[in-house]
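Can you read through this structure? Questions will come right after.
With one protein chain removed, the remaining protein chains of the complex are shown where they sit.
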Amino acid sequence: MDFTPSDRSNDLAHRIEAFVEQRVLPLEAELFGRVRSDDERWQEPRAVRELKAEARGEGLWNLFLPDRELGAGLSNLDYAPLAERMGRSLLAPEVFNCNAPDTGNMEVLYHYGSDDQKAQWLEPLLAGEIRSAFCMTEPDVASSDATNMEATARLEGDQVVLDGRKWWSTGIGHPHCRVVIFMGLTDPDADRHRRHSMVLCPTDAPGVKIERMLHAMGFDDAPYGHGEVSFTDVRLPASNIIAGPGRGFEIAQGRLGPGRIHHCMRLIGLAERALKLACRRALGRTAFGRPLAKLGGNAERIADARIAIEQARLLVLKAAWALDTHGIRGAMSEVSQIKVAVPKMAQDVIDLSIQLHGGGGMCNDYPLAAAFAGARALRLADGPDEVHRMQVARAEFKKYLG
Amino acid sequence: MDFTPSDRSNDLAHRIEAFVEQRVLPLEAELFGRVRSDDERWQEPRAVRELKAEARGEGLWNLFLPDRELGAGLSNLDYAPLAERMGRSLLAPEVFNCNAPDTGNMEVLYHYGSDDQKAQWLEPLLAGEIRSAFCMTEPDVASSDATNMEATARLEGDQVVLDGRKWWSTGIGHPHCRVVIFMGLTDPDADRHRRHSMVLCPTDAPGVKIERMLHAMGFDDAPYGHGEVSFTDVRLPASNIIAGPGRGFEIAQGRLGPGRIHHCMRLIGLAERALKLACRRALGRTAFGRPLAKLGGNAERIADARIAIEQARLLVLKAAWALDTHGIRGAMSEVSQIKVAVPKMAQDVIDLSIQLHGGGGMCNDYPLAAAFAGARALRLADGPDEVHRMQVARAEFKKYLG
Amino acid sequence: MDFTPSDRSNDLAHRIEAFVEQRVLPLEAELFGRVRSDDERWQEPRAVRELKAEARGEGLWNLFLPDRELGAGLSNLDYAPLAERMGRSLLAPEVFNCNAPDTGNMEVLYHYGSDDQKAQWLEPLLAGEIRSAFCMTEPDVASSDATNMEATARLEGDQVVLDGRKWWSTGIGHPHCRVVIFMGLTDPDADRHRRHSMVLCPTDAPGVKIERMLHAMGFDDAPYGHGEVSFTDVRLPASNIIAGPGRGFEIAQGRLGPGRIHHCMRLIGLAERALKLACRRALGRTAFGRPLAKLGGNAERIADARIAIEQARLLVLKAAWALDTHGIRGAMSEVSQIKVAVPKMAQDVIDLSIQLHGGGGMCNDYPLAAAFAGARALRLADGPDEVHRMQVARAEFKKYLG
Partner (left out) sequence: MDFTPSDRSNDLAHRIEAFVEQRVLPLEAELFGRVRSDDERWQEPRAVRELKAEARGEGLWNLFLPDRELGAGLSNLDYAPLAERMGRSLLAPEVFNCNAPDTGNMEVLYHYGSDDQKAQWLEPLLAGEIRSAFCMTEPDVASSDATNMEATARLEGDQVVLDGRKWWSTGIGHPHCRVVIFMGLTDPDADRHRRHSMVLCPTDAPGVKIERMLHAMGFDDAPYGHGEVSFTDVRLPASNIIAGPGRGFEIAQGRLGPGRIHHCMRLIGLAERALKLACRRALGRTAFGRPLAKLGGNAERIADARIAIEQARLLVLKAAWALDTHGIRGAMSEVSQIKVAVPKMAQDVIDLSIQLHGGGGMCNDYPLAAAFAGARALRLADGPDEVHRMQVARAEFKKYLG
């Protein structure tokens, strides 16, 4: 179990760190800190566009993709430290074209897409020219149990017909969002894990309608946003199905492993950022004649935060290593473990940092409130904590059965 | 230690409960659930105005005020169950003219205001015609230590001159907000607790400027809002000082005792609401073939939430009883105890309810995300948890010292 | 909901407090603090015998019994503060003849015993001349589910025949233990809650054998002890059955309500004792140039302990009040709530106090390690936390079902 990153990963990590520190963080205050006028909120800021070009020019681009030519060809373990560094700013992943859900969607296309699908969607996504969304969760059923899914992707002749309602379609508010991956029921009589298909659906296909944009713990997360989207008799060529009908679950499973590693490493980065801010605040702010660092339990809580972050990072590295070494089948428990442990840890560390920042921590003077909302959301996104705990428990009990 | 409410309190509680259930909650979904167009957001909704008239007509009005004529003349213990019931909806306190910070401001005017001050400000506040704000916390210093305060209220002849910057001036965004109570340093050479004054300052006084409105954990809390406000050479008649120069701390202390009881009882109501929603969701939503109530640790967590709420409510009732019986001097530890215990309890119960609601819990389909933000904010407002813990500890240690 | 104790309760509380402070605590150090030679350990210390006589002489005797003549005739609410004061010392309950399981056994005999049973067993128990045990829990099945019980109390003619194995028969090691209440299956075909009987069984009946004495978290709890006891073809007159065959569950339920109040109030007393020791230690011990009270998070933890104790006490008082007012049927959730909340609270407060005492806290120089073991045991005794949480959750869900 060797967590040493390759020289290549190390080099990229240093360059990303410097880029984030020098180019992204100064911009962040400007873009997130002040509330922009409303018509601007849902545009891609020009500064972001420029930074993307710059990052791409420096080769800090598509680093998530395990392909040496299209991406950086890094293992999960090698990509993890990069994701952590990008995660320090909510703005950074986009700058490096490593933002969810585009990363997951690109991976799906890379692994399962046909040549046509790749040409049409993967290429502009890799170029950062278009954005995408992922339409899986549904408002009317407990989506933690994927077999509850009610939306359909029926085959009719050479067409696939989409019907149903999805929500938490993150990124669908972005002005460049051109395509979604839609998951729906194709064959209710097939084997339990062969019933669903994933379908590429252009956002301008007739019958696709954004019913409303959702707030997540108070944030609209512009310009990406989270949409509730209805699909009504949306008719597409059957060739829009990814990898053929009935392979939805298989693809979803492959998509989620690396995706959870990315999410969790970004959260580690966010927690590190929150802790850094907390330390600076504790040293720089005075009450009752002493810096906060010397008051009551503040120092002990800082220590607990450090210990929690260290443990969480190591657990994610282990999951990345397991995924690289044994594949998703052999890393199921590990991947669920990090989904339980990391968002809760991040939520708690950020909460501590908010508390040390007082009123400043709650408003947009710091990225803390938004970071908190993001960490909180990830206790539900990609499966709630409770479902992952059951997965971990199952693996545990299995050791003593039969 | 008798927590039995009087018949009068009981009767009012039943009537408020019915009013909230039948008149306020149905409206809440409409007003909070959907995101209104932006120019409407900062208006008082007509429906609220109508409900206020209705509540006033029914005598459910100003119940917080311990005056038999102007309010209901209830003790803290008798008012507590009413505050709980109002707290179930974020909309309700306003409907009964029992919304913070107006309640605290009205109490200050009632106890310390001159006849002129009462005529000018207390009467329209009691009539629900105007709203007010409280300007104490400052952005540049740790306001948890009130002696840090940098804003000034200097006497010049028969004028008082306000200078400084305040933030988290809640309610200042309301279209009817006409006056703020400003706290500032008057005499730096006086005794530590005789240095500051409270001054009534009209919002349209020259030199008062709302620099920006703050988000609190993602929410702008329209139409009340939280403002950062600058005061530049604001010149007012010295008669605007409440109870004379140097009495700011004394007034603040008297203001905060009942205010914390109110806040905490409203949070109990909010937690009860969250638990009710959680139970309904747990019984009504199915995953993996069973209602959530039968899955994993959900039922145990519901039980823990019930136990936590019960304990918190009893603690607040005890603090209210202590305040009624011994006055604020004799209830310092109790009041600090509830400030530590209740917001954290509410945050945790609401977090559980959000978790059970999945994506729905995070968006505005339920009042949970806003409730969470409110509970979180109260771990900082009126003094952070940590300062109150030190207060409780001090009282504890004092038992064993000389 | 009036928690004010009666004058009588108040008076008794003061007298018990003084008695414990002046007579019991000084003895405690002597009896518990030093490890006595082994042959003495299982004797009743002469000093305890003398204190019992003294307490009885002062009328501080059998105060738990709700009978004005035999006991003090106090309600649960009135007895609660007395139990708290007795609970401050592990030695005190015996001194006042208010020790479990004798209290529960006496209540059973008082409420359900025949005249003969009362003459034979209740009178010497009330006189403090003999001790008793309660034989319900079994080693081979999950006793949290009472229907698992395998021991039998079969009727054969005018005899009842006991067979089976019980453990955690607390008090059976005491030299004066003369009788146990045995619970066993009588009629497997009866209604679910009419199958079991409670039988009075002398400890010297042929077929009764103490197989071994158990340690509880390291402590043997001499001279009471916890026994594993086998019953082999123990033949007793059918008149030894309490209240007739099949009434075991009914009696058990009536027994457990007040018993849990007693246990929990004693734990509150124990937690108060631990907190007092913690404060004294924090003020009196110096490290790094400052008293522990001024180091790191110690003061905040002391505050949290105070807040936790206050909440727990109020919850028990509410349960006592509910039991007095509504009977056990109407106080099921309340009684389960305290069984979940109080032992865990006590365990945590005592753990904190141990931590502040360093090595001293772990050894018998302080009553803390024994107190910790006692609190920990009560998270299992009388039903594990988890079973009580399910009971609380059931009551919660019932509010929203049909």
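Letters A, B and C mark the chains as written, and numbering starts fresh at 1 in each.
In the analysis below, contacts are C-beta pairs under 8 Å (C-beta built on N, C-alpha and C of every residue); 3 or more make two chains touch, one makes a residue touch a chain.
Small disclaimer: the values here were computed from a predicted structure and weren't measured.
Touch, as defined at the top, links the missing chain to these shown chains in the whole complex: A, B, C. Looking at A:R41, A:R56, A:R154 or A:R280, the residue that reaches the missing chain in the full complex is A:R280. Note that of A:R15, A:K118, A:R154 or A:R306, the residue touching the chain absent from this view is A:R306. Residues 35, 38, 137, 139, 142-145, 148, 167-168, 212, 214-219, 226, 285-288, 292, 295-298, 351, 354-355, 358-364, 369-370, 372-373, 376-377, 379-380, 384-386, 389-390 of chain C touch the missing chain (whole complex, contact as defined above). Where chain A meets the chain that is not shown, the touching residues are 1-4, 275-276, 279-280, 282-283, 293, 299-300, 302-304, 306-307, 310-312, 314-315, 317-318, 333, 337, 340-341, 386, 388-397, 399-401. Think of the hidden chain as still there; on chain B it touches residues 296-297, 299-301.
Rule of thumb we're sticking to: only the chains that are shown with their structure count from here on.
Counting the residue numbers that touch the partner chain, chain B and chain C have more than half of them in common. The chain with its CA mean position farthest from that of chain B is C.
Between the CA-based centres of chain A and chain B the separation comes to 37 Å, rounded to the whole angstrom. Taking the mean of the C-alpha atoms as each chain's centre, chain A and chain C sit 53 Å apart. Chain centres here are Cα averages; for chain B and chain C they lie 43 Å apart.
Across the assembly, chain A contributes residues 296-297 that each touch 2 or more other chains.
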